[in-house]
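In what follows, a structure is listed as structure tokens, so that the remarks can point back to it.
The full complex has more chains than appear here; those shown keep their coordinates.
Chain nomenclature is as follows: A and B, assigned in order of appearance, with residue numbering initiated at 1 for each chain independently.
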Amino acid sequence: MKNCFLVWFMVFVSVPAALGATSRISEETEACLKCHRLAHPGIVADWQNGRMAKVTPAAARSMILKKRRVSFDEAPDRLARVFVGCAECHTMNPDRHQDTFEHNGYQVHVVVTPEDCATCHPAEAGQYDKNIMSRAYGNLQNNPVYRALADSANGIQTFRDMKTTQKAPDAETDADSCFYCHGTVVEVKGAVARNTAHGEMSFPVLSGWPNQGVGRINPDGSMGSCASCHTRHEFSIEMARKPYTCSECHKGPDVPAYKVYSVSKHGNIYSGVGKAWDYKAVPWTVGKDFTAPTCAVCHVSLVVSEKGEVLAERTHQMSDRLSWRIFGLIYAHAHPDSPDTTIIKNKAGLPLPTELTGEPVTAFLIDAQEQEKRDKTMQGICLACHSQGWVDGQFARFEHAIKTTNEMTLTATRVLLAAWEKGAAKGLAQKDSIFNEAIEKKWVEQWLFFANSTRFASAMAGADYGSFADGRWYMSKNIQEMIDWLEFTKGGLK
Amino acid sequence: MKNCFLVWFMVFVSVPAALGATSRISEETEACLKCHRLAHPGIVADWQNGRMAKVTPAAARSMILKKRRVSFDEAPDRLARVFVGCAECHTMNPDRHQDTFEHNGYQVHVVVTPEDCATCHPAEAGQYDKNIMSRAYGNLQNNPVYRALADSANGIQTFRDMKTTQKAPDAETDADSCFYCHGTVVEVKGAVARNTAHGEMSFPVLSGWPNQGVGRINPDGSMGSCASCHTRHEFSIEMARKPYTCSECHKGPDVPAYKVYSVSKHGNIYSGVGKAWDYKAVPWTVGKDFTAPTCAVCHVSLVVSEKGEVLAERTHQMSDRLSWRIFGLIYAHAHPDSPDTTIIKNKAGLPLPTELTGEPVTAFLIDAQEQEKRDKTMQGICLACHSQGWVDGQFARFEHAIKTTNEMTLTATRVLLAAWEKGAAKGLAQKDSIFNEAIEKKWVEQWLFFANSTRFASAMAGADYGSFADGRWYMSKNIQEMIDWLEFTKGGLK
């Protein structure tokens, strides 16, 4: 029994004590918990399950560098010796927050932002700011080409006199569609009084709420939401490292990363034996903590070998390990240099990283040297389990898929250009939307669904999605159907 | 070692004893087991894994109300002190069962029905009877509009003289398609003799068998199958509470609930950390037993807070918490008042809850007050983890999605009406099926796939299915393709 006691002591008493586990909940957080424990028991229970409810920032800072999950240099006085609870986050930086409101004597804000999290995690917030995801709102909303694509999907169409008309979509619909993942603009739009267990209270009314999109524009002016991946209020590293988190936004036909992963050998290993892995270890040791990559292994996490060799540094700028941008755009191309892609202009004056015929707008894209560097970073992980010959073959095949899918998109584009030229459809020259007619929508699917899917399948070795499932079969069929459309339509072939 | 012994005693001896765990298998069940243990070892093992093989109804009844899984008032003599085994269910109510047959001296029936289960679970059976799912057979079969939709999918088409003809589908095909989930009619159609280990024996031949559809018409005249969700013969509450059970019928493009859930934040939390939850606890405590909802949390289960406050009462009338009916129908509308929807008649005389142009047939639908009541019931669960502001935003967005998807369906309907009017297709006026021609099938997909999907995505916050995956992109494209069809066809635009 003595051993049992020892183990028990180690696990429940001495280790937490070392981490600062004798209750160090701040007075302010205690005040929050007093009521919210009853009002929102799920939130409180979730938080209690998490690490932030058990470890002070100071204790987190005291670990050796490789095991550290915080990146601040100096512990902020207010936070150093308390657990990170309700008040610590929801009253952080009150002056910067447009959504700060008086609540039971505290200056509370609803929306915790990357800038708030940066108090303890400045390195991660800094990396994320260079991540194209942090600009997901503006890169869509402020790019007239992509805004027109969103309009074409979200706008209400009406039918009269054998013609359809499409209205611009309202903000509610946009928020429920594209901007659910891209992020909404969250602003205070007034206040509302509500009867609560403690009498009438006033709360801010927020636009674009709820939202946890990766490029959310926050009431403190910051961009993004750490909670997109680090789900409130447990902030479980296990959850962030599992592929379901990424699949929230990366599963549709436009970006089928999760679906491809799920039919890949990597995905099979994860699904088959991944339940025995350690998803909480920092750093994350290949072969010991896991035996096949999840999304996080290749794209985010600090990965080491059992000997302690660093195979990849942690990054929250996911493009750090990516040389190509393979989805969302008409043609795949070298990754953009800046996370803000609205600054790009091609020869036609459009904010696109390639011409309509596929040539890259190199001035705004990373060069071959940077591409090679990023490939090497990624391969540092591949090589833990694969020989150089295997990896070389894989990368060569992937780059070939980029080339051939771009060629198939070009062919579809040429059919569309012919349709515009012959007056079968109205396009750029007619200053009409290039996304609203049936043949234009087929063209969009050629690249947004089928070419993307094929490239993902190649990149992550989930061949289903490069053959019959939204892959090469559909690229091939779609071109034939575009040509038939041109034949059938009045302004078509002859 | 003493403690170990104590734990062992508690778990394996004293607790089961209190529940009646010294073997209390009835003589009749022992007789069944003697042979069936050999003939169908999987069934017996499954049953042994379950709770019914370990707890007598009397013991189940003796628990405090909140923990109780049975709802009868008086323990039926025959069942009170025995475990619920083969004989208890398969010889229940022999006179009501058309499928009762003599088997080794017992009056056995094959198909255990909700009326049999109601012996111990009368409240649940009563609720389920008010559940629209219990009428899933008749609501399809006896509604000429929906029967025509089933015909259009299941009937064999032939091609001759450049024309197709479609036959009415046979019962086998219907049972393999729509009625697999909706439920078949299970009737005795004769008897068959089979050689068994115990000599030749006679067994009833059943129509529509096998089937576990939610609206199955049983040989005792009852409707439904508890085994749809409470899978035989373990009847595991864990399984019923996991989303895979619901996904058996709610995963297709017509009702993508599971797919939407799987890309929602709730689904992500479940997939990421749900393996540690307690799926067997009754009542089910938010924050302690689970930290994000499965289907059952929002739609069925008795949910409480750690303080014991009831957040939602258990219901097997799933519409209890649903104000809107968002799928299966041309337009979303307030939930029907009666589970039997064949009684509805719109102005055009069709058994539909809305006119063809979307106006609800209010006389048969719940009113605004009842809708508000149901919303409040649902929100009791939401508020465990979300603020009122979050919930208000979510519900407002959802109702907006109902409105806009209905508008997009109306536009598609107008194109179809034009096609009928111009003679490009044959519809109601020509007394032709409204589902058999290509443009009619496109119209069906507008509401049955794309509008439904968009509404599910909005309701459960799985935005993929409201944008590119069967969502708004397809609603928008489909209208354009319907108009093109009208242009291309002989009777079309001009």
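Throughout what follows, contacts are C-beta pairs under 8 Å (C-beta built on N, C-alpha and C of every residue); 3 or more make two chains touch, one makes a residue touch a chain.
Everything numeric here is computed off the predicted structure, so don't read it as measured data.
Undergrad: If 2 of the identical protein chains are displayed, how many copies are present in the complete complex?
TA: Taking the 2 displayed chains as part of the assembly, the whole thing totals 3 copies.
Simple rule for what comes next: only the chains that are shown with their structure count from here on.
Undergrad: Just the number, please: Cα centre separation of chain A and chain B in whole Å.
TA: Chain centroid spacing, chain A to chain B, equals 34 Å.
Undergrad: If you look only at chain B, which of its residues touch chain A in the complex?
TA: Within the complex, chain B touches chain A at residues 1, 3, 262-265, 267-269, 271-273, 275, 286-288, 291, 305-307, 309, 383-390, 393-394, 396-397, 400-401, 404, 407-408, 411, 414-415, 418, 457-458, 461-469, 471-473, 476-477, 479-481, 483-484, 486-488, 493.
Undergrad: Could you please specify the touching residues of chain A with respect to chain B in the complex?
TA: 1, 38-46, 49, 110, 152-160, 162, 164, 166, 170, 172-173, 175-178, 180-181, 192, 194, 203-206, 209-210, 212, 231, 234, 236, 238-239, 242, 244-245, 247-249, 251-254, 275, 436-438, 441, 448-449, 485, 488-490
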